[in-house]
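With one protein chain withheld, the remaining protein chains of the complex are depicted in position.
Chain lettering (A, B and C) follows the sequence in which the chains are written, and residue indices restart at 1 in each chain.
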Amino acid sequence: MKVLVTGFGPYRDVDRNPSGLVAEQLNGSVIDGYEVLGAVLPVSFRRALELVPMLLLEHRPAVALHLGLSLGAAELRVERVAINLMDSEKGDVDGYRPRDQPIVPGGPAAYFATIPTRRVVEELRGMGIPARLSYSAGTFLCNCVMYISLHTIAANGLNALSGFIHVPCTPELAVKKGSPSMCLHLIKEAVVAAIRVSLRSRNSARVTA
Amino acid sequence: MKVLVTGFGPYRDVDRNPSGLVAEQLNGSVIDGYEVLGAVLPVSFRRALELVPMLLLEHRPAVALHLGLSLGAAELRVERVAINLMDSEKGDVDGYRPRDQPIVPGGPAAYFATIPTRRVVEELRGMGIPARLSYSAGTFLCNCVMYISLHTIAANGLNALSGFIHVPCTPELAVKKGSPSMCLHLIKEAVVAAIRVSLRSRNSARVTA
Amino acid sequence: MKVLVTGFGPYRDVDRNPSGLVAEQLNGSVIDGYEVLGAVLPVSFRRALELVPMLLLEHRPAVALHLGLSLGAAELRVERVAINLMDSEKGDVDGYRPRDQPIVPGGPAAYFATIPTRRVVEELRGMGIPARLSYSAGTFLCNCVMYISLHTIAANGLNALSGFIHVPCTPELAVKKGSPSMCLHLIKEAVVAAIRVSLRSRNSARVTA
Partner (left out) sequence: MKVLVTGFGPYRDVDRNPSGLVAEQLNGSVIDGYEVLGAVLPVSFRRALELVPMLLLEHRPAVALHLGLSLGAAELRVERVAINLMDSEKGDVDGYRPRDQPIVPGGPAAYFATIPTRRVVEELRGMGIPARLSYSAGTFLCNCVMYISLHTIAANGLNALSGFIHVPCTPELAVKKGSPSMCLHLIKEAVVAAIRVSLRSRNSARVTA
C-alpha cells in the first residue's frame, strides 16, 4: 500500500518551497512498509483541485499527508480543520483571485482532519521538534488542498486518513523573507514521524473495529 | 594566538543553554590557526564581572566573541552596542536583582562592538543563515558581559576585537519555551564564520596600519 | 424588533472584560429602530450553551452579535467560521476542561457567520477603526458561543443573522496583560457600526427576496 505526501512548487519569490522539497525527497522511500508517493502540486487552485482527487482515486493511499509553507510559522502547524472557502488577493500562479468562493459548491462548511492531529503534535514535541495544533489553514491553496482531499475521501468512501501540516521556512528562505525557520532535515524527520503515527492510528483502528 | 568564545550555563528552566553548548563544543578547536578557548559563564553578574576580565587579561585573545540566548529570537542577532546598565526583575542565579545599576560606576554610557558586525551579518546571510544587526543586548547578563569585555579591552589597551551574538533557542528548547528556534549545528557554523570574519578584519587592519 | 449583543463576564485576572462592558453599555439603546438586548455571559461552557439558545428563542432578534476578548489582538477580528470543537487546558470558570469535545454531538463540523463579515470589516476600516477578517475563533468560549448561536438559528429556522467579533484589550487591561489595546469608546463605536451593516444587509436581502 501507499502513502501520499504532497507539497507545493514555486510561488512568487519562493523558488524552493520546503513543502515541495520534502515531498520530492520522500518520493519512493518506504515508511513502515508503505511506499511513499511524493507529489509536488502547482500553486494553482484549478490544477490542485484536479490533481488531488486524481491522486487519491488512482493510488488509494492509506494516509494522505499534505504539506504547505507557512511564512510566519516558527513551528510545524498540524491543521485540524479545512473550510469550504477560497479567497486570495494576490492570486495563484494562474492569476486566479477568488473572492469568498466555495471550493465545492454545496459542500459542507468544513472537514476536520482525520489523521490523529493531537498525537502527531505530541510525538513531534517528544522528539524535540517544535509543533502545535492549528485551527486555520487560511483561505489559499493549503486550505483548498486539505479540504478537497478530505472531501474526496468522504464523498468516495475511501479508506484513507488525511491531514495537512504547515511547515516553516528553511533557513535559506528565511534570510530572504525575514521569517522564523526550521532546518529541512528536521521538517523531513517530522513528516516521516507524522506518517508513522497516522499509519499506527489507522491500523490500530482497523484491528479494534 | 587564541580566540575566546563564551556562552552561558543553566538559568531557571533552561538547563541546556545553546550559547554554552557552542562554547563547550568549540573549546580546543582551531579556527584559521587560532586556538579556541571556550568558556561557559555562570548567569551571575558578580561572577561574570570577575571571569570575563580575568579570561581576557590572562589569554589576550585576538577576538573575544560572547554568546547568549535570546528566547524570542528567530535569527542570530549580532549586537552593536552594550550599555552601562544592569537591570533585572527576575534576578540572576545568585538572586541578585539590580535595579538601574551601572556595570562600571563612572564608565562610559556605552561601547560599540569592535568586531565587524555588519560584515558578520552579511557573511551569515550569504551562507543561508538568518542573522541581523541588533541595537540592544538588553540589561541582563548578555549586555553585562559584552560591556565588561569591551571596557576591559579599552581600559587595558588590549589588542582584541570583541562582540556579542544573541542566538535563538534550539528546537528542543523551543518545544518547552514556545519560541522560534535554530538547529545547534547551524548556530555553531555561524559562530565559526563570525570568528573567521572577525579575524580577517583584525588582521587586514593590522597589515594596513 | 431586537438586536442581541452578548459579551463575557470576568475570567481569571480579567475582571473587566471589554466584551461584557460593551454589551452592558449598549443594553437598552436603540440602533436604527432596533432595541439592543445586551447580555453578559459567564465564561462557562455549560451555562453559555443554555443561555445563548434561550436568548435567541425567547427574543428572536434580527441580528445576534457576539463579542469576546482576544488577548493578543491589536484590531477587531470579525470571525468567519465557528467549529464544532471545545478544547481548553486552563478550563472555564466552572473548572470544566474539555479535550477535543464536540459542542453539538453529531452537529456539522462548522458554520460560517451569516452577518456580512467582509462588509463589516470594510465599514470599520473606512471609519478609521482597525479590523480584519479572521478564520479561527479558537476552541474556547468564543468559538462555542458563535457555534451554538449559528446552530440554534439553523436548527430552529430562525430569521436572524449571527456573527462574532473578537475585541482587543482596553488600555487599562493591556497594562496588566502586556498586549495591544483599543479604547473602549472605539470598540463600542465599531460594534454599533457592525450591527448597522448587518441590519442593512438583512433588510435589503428581505426586500430582494
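We take it that contacts are C-beta pairs under 8 Å (C-beta built on N, C-alpha and C of every residue); 3 or more make two chains touch, one makes a residue touch a chain.
Please read all numbers here as calculations on a predicted model, not as lab measurements.
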(request) Determine which one of B:V81, B:I103, B:M146 or B:L199 touches the chain that has been left out. (result) B:V81
(message) Can you say which of B:G28, B:G72, B:P108 or B:G178 touches the chain missing from this structure?
(response) B:P108
(request) Please pick, from C:V3, C:I129 or C:I148, the residue that touches the omitted chain in the full complex. (result) C:I129
(request) State which residues belonging to subunit C touch the missing partner chain. (result) 74-75, 125, 128-131, 171-172, 174-175, 179-183, 186
(request) Can you list, in ascending order, the subunit B residues touching the missing chain? (result) 80-81, 83, 85, 100, 108-112, 118, 135-136, 138-139
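Assume only the chains that are shown with their structure count from here on.
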(request) Determine the shape of the graph in which chains are vertices and touching pairs are edges (line, ring, star, complete, other). (result) line
(message) If I superpose the C-alpha trace of subunit B onto subunit C, what rotation angle comes out, expressed in steps of 5 degrees from 0 to 180?
(response) 180
(request) Indicate the whole-number Å distance between the mean C-alpha point of subunit A and the mean C-alpha point of subunit B. (result) 40
(request) Calculate how many whole Å lie between the centre of subunit B and the centre of subunit C, each centre taken as the average of the chain's C-alpha atoms. (result) 48
(request) Quick one: which residues in subunit C touch 2 or more of the other chains? (result) none
